[in-house]
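A protein chain is absent from this complex, but the other protein chains hold their places.
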Amino acid sequence: MRYLVRRLLTLVLTLLLVSLLTFGAFNVIPGDPVSLILGTEARADRVAVLRSHLGLDMRPGQRYLSWLSGFARGDFGTSIKYSTPVRGLIAARLPVTLFLALLSLVLTAAVSIPLGVYCARKHGSIQDRAIGATMMAVLSMPNFFLGVVFVWLFGLVLKLFTPGGYVDYQADFPRFIGYILFPALAIALPNSAVVVKFLRGSAIGELRSDYVRTARAKGASEDRVLYGHVLKNAIIPVIALFGMIVAEIFSGSIIIEQVFSIPGVGRLLISSITSRDFPLVETLVMYIALIVVLANLAVDIAIQFIDPRIKVR
Amino acid sequence: MAKKKALVQFFFLLFTAVALAAAPSIKNGGSIVVAVATEPDHLDPYQATAADTRAILFNIFEGLVKPDADGNLVPAVAASLPTISSDFTTYTFTVRKGIKFHNGKAVTAADVKYSLETAASTKFPGLSAIKSVEAVGADKVKITLTAPESDFLPYLTVAIVPALYADENTAPIGTGPFAFDSFTPQVQLVLKKNASYWQKDLPRLDKVTFKLESDSNASILDLQAGSVDFASIADNAVAQQLKGSYAIQASNSNAVQQLDLNQSFKPFADARVRKALSYAIDPDEIINTVNFGVGTRVGSPVIPGLKAFYDSNLTYAYKKDLDKAKKLLADAGYASGLKFTITVPSNYKVHVDTAQVIVAELQAIGVQADIDQVDWPTWISKVYQGKDYQATIISVDGANLSPKSFLGRYVTGDSGNFFNYSNKDFDALFAQAGKEPDAKKRIELYKKAQRLLSSDAANVYIQDIAGINVLKRGLSGYTNYPLFVTDVSTIYYAK
Partner (left out) sequence: MKTGIPHDRDLRAGLTIVALVAFSALASLVFTPFDPNAMDAAHRFALPGWPHLLGTDNFGRDILSRLAVGARFSLIVSLSTVTIGTVFGVLLGMPAGYFGGVVDEVIMRLVDALTSFPGILLALVAVTVLPSGRYTIVAALGVLFVPSFTRIARSGTLQFKDSEFAASARAFGASSFRVMFVHILPNIYPQLLSAIVVGLSNAILAESGMSYLGLGIQPPAPSWGRMLAEAQAFLFNAPWGAIAPGLAIMIAVLGFNRLGEGLRKELGL
């Protein structure tokens, strides 16, 4: 219990730091959201009126504290560009990115676990090396390039989906999944490659241990040995990896959302940075940070659960 | 003799029959998806200032007058062109009979008065010259100016909206061919047909969706997939890949791409240096390399589309001459070489690519130019407002169809003079032209002003970048304007 409380406190501290860093960044980079809204030919007095209306004439420290107190109350502020509450804008898009991330995670697990075990079982063989080489190749491509190749291959050549034909998840859920399947795959593949490598290495190590020999001697089938015993132990370092994977999926989704034209949180982040929309950017960054830190926390708890021998500070 | 006449008649009929058969028959209805690079910043016409936004809002709103495809102003909300008093201070309009807003309400003089006054209060360009607007009866409007102005008509393209309507930014209402249907931020803007539009037969389509593309690459992918029906692309080579399913049309972007030289940077204050750069940089090579040969070279900050005022003699004023360039540099004292930085906005690939070509071209005369990419907000803040740069590449357009909006920047101290240009002779010429009542003399004065800028090599003028419009086969009717507008009312599905 104490552990949980401590972790939650560190969560708050991390979020605070993130918000400070973001605020600091915004005060350093040039670019004024008001000029972007009103255009380059706007009169100076009109600019001043809008700045005051948006609270941009406050001193930086004041502005940060005012935003922070609002955030603590659940008031995420109003987007400078769209003049609508930030909460609504994010609420519309967060589910999209979450579905994308979830699907990527599921695909990563679905692809890498069987492959990892298979490669461990057949390690040294041609199949193992071929799979290893493919995984290497996938890992060596910049993610935007992988995305573009995917759009070309699955969208234009194989015509499995229509690039740009995003379907709203509330309108037609099955077709929505059908559309985000491919961007999810583009995110999942490089991450799968990393997991396969780890799992394979870990499983190979486990296959050499005593309890495996014992199990085999007792007549257990190879499948049972692998999936029943080896996997349970080999998966532990991999689960630790999943915390990092979640962070990777979120940062990967930013570029993938651009390439596949998906109206998620990642695209909103990029466009709101470009329009210097401080309330929107701050809240988005906080959301992302929250999810990443929570994922790490979940991973740590899961590890404790699976193997109480591992003591996590 | 009769036989010949019969023959002529026969061929005439044949010709007509063939022409009729060849002309696509117009099918009314249908919907299209238009790809746009930036979404509307505001739906309220008095707040929207981004050129891209105004281009789309052109379909929802109309002013007393509006531009046609040739750049001429034709009456829209007004029934006919105004009666102008002989001293050029009073413009009187009659509201078009039967014209209605999208909400069914008839347009009255009171709406026009409200619109002009509201727009003027938001400091809409040019309307500060209005002294008063009077509604005379239900359908006549009298506009009185503070000073005589022969060229006030272009400013009356400002949108006419229903009086006291407060929701223009969320549910805009105008008189245009399309009415607002819905707006999903960052995704799309949907317009539907205005069934009671005053121009008969228009619009042809029932629905138009302006889809926001995250970047040009996403746009191209969507076009390849066929999920977009119309788009404006910068790259001719890319457009050529779409030839199979799209008709490709080149048009002018109606802005002048130029290498702007900040005269607060010492070398650029010297006209010889500016001239040297002009002789070394070859717009033809840029058009060929960056735009695959499609583009209109210019020698002046005025667009070729402003046919009456554009001085085409200036286009080759600085024909490529490396020896002249080197000599001018040496005269100015930079024989050992010159170094400067070109700041370009990273979101405009065409300007970044042009910068790369210019860097290569300038190497030939011993000038080393470095490129510094910045993002758009940084460009506006640092270069345009802060004037903190040495050279930059950007396309400069005019807010409306008058030479004033293209040349006004060069006046000393003008708010748009982000390159610190100052020339007393030019200031005098410009002021004189503004006051000149005779149209012919005015044209000549503006041309003289352009010649002055050219001989002074104020900036290096490159081209009017060609916009490549791609329209899916089966669609027809898109017309180009010399202004930044995307008029979708004339597009139709051919049978």
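A and B are the chain letters, set down in written order, and residue numbers restart from 1 in every chain.
Methods note: a residue touches a chain if its C-beta (ideal position, glycine included) is under 8 Å from a C-beta of that chain, and two chains touch if they have at least 3 such contacts.
Note that the structure is a prediction, hence the values are computed from the model and not measured.
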Sole contact to the chain not displayed, among A:P114, A:P142, A:G178 or A:G228: A:P142
Of B:S31, B:T92, B:Q373 or B:T490, which sits in contact with the chain we cannot see? B:Q373
Out of A:L54, A:V225 or A:V292, which touches the unshown chain? A:V292
Of B:V133, B:L156 or B:I220, the residue touching the omitted chain is B:I220
Which positions on chain B touch the chain that was left off? 216-217, 220, 224, 235, 237-238, 240-241, 285, 288-289, 341, 346-347, 349, 352-353, 355-357, 359-360, 370-375, 378
Positions on chain A where the hidden chain makes contact: 10, 13-14, 17-18, 21-22, 25, 28-30, 136-137, 139-145, 148, 152, 247, 251, 254-255, 269-270, 273, 281, 285, 288-289, 292-293, 296
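Simple rule for what comes next: only the chains that are shown with their structure count from here on.
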Note: chain B sits from chain A at a C-alpha centroid distance in Å of 41
List of chain A residues in touch with chain B within their complex: 29-33, 35-43, 45-46, 81-84, 89, 148, 151-152, 155-156, 162-165, 257-261, 263, 267-268, 270-271, 274-276
Chain B residues within the chain A interface of the complex: 41-42, 47, 49-50, 122-123, 125, 169, 184-187, 211, 213-215, 217-218, 221-222, 224-228, 347, 375-378, 380-382, 384-386, 399, 415-416
